[in-house]
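For this view, one protein chain was removed and the others were kept in their places.
== chain A ==
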Amino acid sequence: MSDNMVYLEEVSKKFGENYAVHKINLDIKEGEFLTLLGPSGCGKTTTLRMIAGFEKPDEGNIWIDGKQVEKIEPYNREVNTVFQSYSLFPHMTVAENVAFGLKMKKIPKSEIDEQVHRALDLVQLRAFSDRKPKKLSGGQQQRVAIARAIVNNPRVLLLDEPLGALDLKLRKQMQLELKQLQQELGMTFIYVTHDQEEALTMSDRIVVMNQGQIEQMGLPDEIYERPKTKFVADFIGETNFFEGTVKGGEGSNLYMSIGEQKVSIHNHSNIESGEDIYLSIRPERIHITQEPGNKSQDYLKVKIQDKIYIGSVTKIVASFSDGQKITAHSPYDKTLHLQEGDNLYIYWNPENAVIFPVHEKEKIEA
């Protein structure tokens, strides 16, 4: 037990022989915006559906607001869901859809009308009360789905990839609206998505899942800047990986080799000389220059292979003498004079690189 709004203890769910979710522990605080992030099939939706009550866990316990709920049917849980496909009732008007939950609770008619109006005002759809859902655009349907859920004032709102079907611009707008709504209501949100940018934008806390297990739980900047596993570093944002053996140590600084060049390794990690590691460095953390300064041992010499203008930055793809490639993001004006085939010197602060032992991931079986 704990005083969290939602608490999962050693929860597992099997489909056939395979674990969709394997022994996960999760606590979600009241008023928190928590995102379950991961690729499809990672168990994030199954986790959400267990909290909603659509799936029963095979092992473990779930508490919602202090009540143990594994045996409680969805209709008796104080949570509501915003479904991926909206799942609005096509035979009811917008207002009837939103009123559905309140009617089930046998709330007096006058009160229902008032609350429905307020919920539709909140999502700016009051004018559409009498329309059928199919007459609304995707974004409007999504808003109705949100109004239909929050009108019940649930302890927890569960959102299953609710913006997945919207186009990019609308999605960005809805992300901000949802976040604002959550703060206004002070409601606990559990949000499922495979879109890492969406997760970073909206969440108070992110839970990265992979193969039914939690890879890492933390603040958005922790997840991005200090990924704990190679999977997390790879899944969230773009990064460069280099595999190598740690050398040096005992008084001298640790380093590894990329091609025939040495790269310093920051000493914060529990890395010892002789260990096989992955080094991960984000493209935007790499500095580029054509003239190495006096600290030349820290610069790596590469050859430009490709220069790609992607709007906000320019992407430089370069190769080491052994053929390994590296991608760097640089401001447009710094890359104007660069050309394919040019030599380039790159540099990064060793503190910005993240190190993972090579063999850490094999312990998790599918």
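Everything that follows uses one rule, which is that a contact is a pair of C-beta atoms (placed from the backbone, for glycine too) under 8 Å apart; a residue touches a chain by one contact, two chains touch by 3 or more; residues count from 1.
Basically, contacts and distances are computed from a predicted model.
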Completion exercise
Answer for the undisplayed chain, UniProt naming, from "Aspartyl/glutamyl-tRNA(Asn/Gln) amidotransferase subunit B", "Sarcosine oxidase subunit beta", "Ring-1,2-phenylacetyl-CoA epoxidase subunit PaaC" or "Spermidine/putrescine transport system permease protein", is "Spermidine/putrescine transport system permease protein"
Practice task
Determine which one of A:Ser87, A:Gln213 or A:Ser319 touches the chain that has been left out.
Solution key: A:Ser87
Practice task
Would you indicate which residue among A:Pro74, A:Gly259 or A:Pro292 is in contact with the undisplayed chain?
Solution key: A:Pro74
Completion exercise
chain A positions in touch with the non-displayed chain are 52-54, 73-76, 79-81, 83-85, 87-91, 100-101, 104-105, 131-132, 134-135, 148-149, 152
